[in-house]
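What follows is a structure written as structure tokens; I'll ask about it next.
Only one protein chain is missing from this complex, and each of the others stays in its spot.
By letter and in written order, the chains are A, B and C; residue numbering begins at 1 in each of them.
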Amino acid sequence: MYTVAVIGATGYAGQELIRLLARHPAAKLTVATGSQATSTPRRLPALARVWDGEVLPLDLERVTAEAEVAFLALPEAASADIAPKLLAAGLRVVDLSGAFRLQTADARARWYPATTEMPSGVAYGLTEFEREAIRSARLISNPGCYPTASLLALLPLARAGLIAPASDVIVDAKSGLSGAGKAPTDRTHFSENHGSVSAYGVFGHRHTPEMEQALGRAVTFVPHLVPLDRGLLSSNYIRLVDQTTSAQIAVAFEQAYSGAPFVRLTGSDLPEIKHVAWTNFCDIGWRVDEATNRAVVVSVIDNLIKGAAGSAIQNFNVMMGTDECAGLR
Amino acid sequence: MYTVAVIGATGYAGQELIRLLARHPAAKLTVATGSQATSTPRRLPALARVWDGEVLPLDLERVTAEAEVAFLALPEAASADIAPKLLAAGLRVVDLSGAFRLQTADARARWYPATTEMPSGVAYGLTEFEREAIRSARLISNPGCYPTASLLALLPLARAGLIAPASDVIVDAKSGLSGAGKAPTDRTHFSENHGSVSAYGVFGHRHTPEMEQALGRAVTFVPHLVPLDRGLLSSNYIRLVDQTTSAQIAVAFEQAYSGAPFVRLTGSDLPEIKHVAWTNFCDIGWRVDEATNRAVVVSVIDNLIKGAAGSAIQNFNVMMGTDECAGLR
Amino acid sequence: MYTVAVIGATGYAGQELIRLLARHPAAKLTVATGSQATSTPRRLPALARVWDGEVLPLDLERVTAEAEVAFLALPEAASADIAPKLLAAGLRVVDLSGAFRLQTADARARWYPATTEMPSGVAYGLTEFEREAIRSARLISNPGCYPTASLLALLPLARAGLIAPASDVIVDAKSGLSGAGKAPTDRTHFSENHGSVSAYGVFGHRHTPEMEQALGRAVTFVPHLVPLDRGLLSSNYIRLVDQTTSAQIAVAFEQAYSGAPFVRLTGSDLPEIKHVAWTNFCDIGWRVDEATNRAVVVSVIDNLIKGAAGSAIQNFNVMMGTDECAGLR
Partner (left out) sequence: MYTVAVIGATGYAGQELIRLLARHPAAKLTVATGSQATSTPRRLPALARVWDGEVLPLDLERVTAEAEVAFLALPEAASADIAPKLLAAGLRVVDLSGAFRLQTADARARWYPATTEMPSGVAYGLTEFEREAIRSARLISNPGCYPTASLLALLPLARAGLIAPASDVIVDAKSGLSGAGKAPTDRTHFSENHGSVSAYGVFGHRHTPEMEQALGRAVTFVPHLVPLDRGLLSSNYIRLVDQTTSAQIAVAFEQAYSGAPFVRLTGSDLPEIKHVAWTNFCDIGWRVDEATNRAVVVSVIDNLIKGAAGSAIQNFNVMMGTDECAGLR
């Protein structure tokens, strides 16, 4: 049983962490805090009977005194500031922000300028591809929700050498509104989204360099907001190397995920958000046009679970050596 | 052709007014302003090609110079302040706020304290029951969205003496989120409403005294937010006087609305929001249990049209003596 | 560990039963069948990795050979036919249909004519009020989704004698579409419900006699479909006996539910569907107008969990003597 803290507990990802940790068999949630020392203490009525504790103002001394592992659900500048202090105090950290996702100083300077230095012992938390690094990590940098869905769809084919070298990779993603955060804005107003769909962040979204870093190639990424709360569908368009068969694609996926408890392959039955909402599953399906070497890979996740809190716990499980599925069934 | 102004043009009701007035055959929209003298000038991209004017800062001199009639889509305190000035300058006014809806000083003191005095020439704009007063009015106080739906359902029966004297009248209403206004708040956040329903304002909503004033009796009114954008359904529960027949109910409705172009009676086929969205119609249906003298009357409107901008224009038409349906088909 | 069967496994309630039973610590799901002997065998892709069994054609011999307890998620005529046979074979039964909910032969003849006889050992499964009967039952008749929400809101006040004797009780309920079943009809078409609300079943819904039986008085009940998938909010309007205080109401609720793990009282903060979706909780809040003896009690549940599969499992837990919360956290 490990003592754990959640920092940034009142946002959507933070509350989801609490909901999941409250019934985790190997974690004991000892302290939950807001994102600032001046946050007002509050309870979470939606989680009554699930977790009846109080969310306290941020207090790093208390966190380090009461927890062995801290989950950070904070804006990246806050994570960049706090994570090194927690590491220095001997805690392990699972960070849900983007602060520590990019490996080169140049990339961080452009996309996450608050991250002025990279601690040692950081693993990128795309669990299915990074188990070994995660096991020995001190800080796990949890992937973004969009990269989680698109990389799980594309990495098996990229690593199998099946994507044509000079070709375009296009990621068209559709996310529910919880991905836009809990702050009320014009962008998150009900009436602006009901009955609507909109694209945003074209050629400028910070999840693009994260995908490109993992794939080692350029990606055209366009996220869209769709009128639902939880869930994300990523449509990934690629050119295959000549003469790739549909069967080879299937083998690449099966080999990549033979030991992955949270990836379900649906083959030519394309997956739907509905089937993964409120779960830690990523469902992946695909269609191939052998005559023209084109493939479309569709992946779906719950953006708050597999795209945030669930994968954070999956990474915690791997890092601490417990059952990878603990608390996530 | 009358020159008209819209004051408070950037909220949902204000934009709907502009959309409707832009194609009104007897109105020329000469000026549209925000709600404050310091509002930033802006265009309305959603209305491009429909109305390409600019929404200006509030400037009463300009309004009085350029318009014969002013539509106010403002918070009630602003209306309470501005409407008398416009009347004094000789304009006619259609006010969409609650500032001038309650007739007694006591009621206003409690529910609309900013309204310190009532101008002369005010008509309550429930068109179907107030045509005569509206024709000679200088200021029309447009009804609230909830009272519009519930009073159109209940007044025909009340005036026909069919509601049992000492009985309870219960109004359970369900409104789309545009009724909660354009300001982004926790209450209007997409994720807080998607997949949810909530009641609010029990025993304290300002539309209650408005219903009670028109009906001359107590009303239990509970509004609910339902996860849609435009539309409002009101379920109205009454006790009938002994031996009232279903046929009498039908006659009461038919007589009340024989000359009403925007009320459609659906009888025992209960109405649905979908059929009135984006229209100025109010659809009304009912079921009667003759054995127990109970009746349920269901009414539906588009809260932004028949519940706000559309009925404002319907009132404008009646006041100015043009076709009641002008600009609303 | 009890062996259990789910009969009628492909509808929404049936799939929810399987999802919950698959991780139940004291139940082993040994067989799941469709609703007919001619049903095509099929798998449930949405439940892959959760339960990978096959839904078989209905075969009572197999069910009696492999299960100690059968959950029936069937149309009531099918339940009326099958449940007695399973009881005769020695199984215990949890029936989610209405077949065995009404106690008098007259009421059944009118509302559930397929139920020609009532087996012995039947308990009405409103767990919070029937624990003792459930413990010794052979067949639990699970309540309807609407009665679950409204009776949990009203029974504490009725039993405390706080509802005025000759007064009206009005239940205005709003349900998500999963309550309308899985069959594609005009009524369940997406476009007919998106952006809409509709009332149905006025003075004729079969859940009315179920509420009236439990309360011992007439109820005016009007259900509405609202555009969401899972969840149900019930607004319950009552007259209190003279001089009832708000404090008495609170005490009545607290006493009724002091030992109830799945009822959460929210007091004057009215509950929202969002907080109970995907849980077995029923949240209850209320407002009282002491001056006029009126009260509004609002209750919310997930119609597929506390309103169907979850309460079935809660009843199973009580009947078998295991932890009431097993499999429901």
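We adopt the following convention: contacts are C-beta pairs under 8 Å (C-beta built on N, C-alpha and C of every residue); 3 or more make two chains touch, one makes a residue touch a chain.
Quick caveat: nothing in here was measured; it's all calculated off a predicted structure.
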Worksheet item: Where the complex has a chain not shown, which of A:107, A:170 or A:251 is the residue touching it?
Response: A:170
Worksheet entry | Residue of A:70, A:214 or A:270 in touch with the missing chain, whole complex considered | A:270
Fill in: Residues belonging to subunit A that touch the chain removed from view
167-168, 170, 172, 174, 176, 192, 194-200, 202-203, 218, 220, 222, 224, 226-231, 233, 235, 237, 239, 270-274, 277, 287, 289, 292, 294, 296, 298, 300
Fill in: Missing-chain contacts mapped onto subunit B
23, 45-46, 48-50, 194-195, 261, 264, 266, 269, 274-275, 278, 281, 329
Discussion item. For subunit C, which positions touch the chain that isn't shown here?
Written reply: 12, 176-178, 180, 182, 184-186, 188-195, 227-229
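Convention: only the chains that are shown with their structure count from here on.
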Item to complete: Quick one: compare the interface residues of subunit B with those of subunit C and tell me same or different, with half as the dividing line.
Response: same
Worksheet item: At what distance in angstrom does the C-alpha mean of subunit B lie from that of subunit A?
Response: 46
Discussion item. Taking the mean of the CA coordinates per chain, how far is subunit B from subunit C in Å?
Written reply: 39
Fill in: Touching two or more other chains - residue numbers and ranges from subunit A
194-195
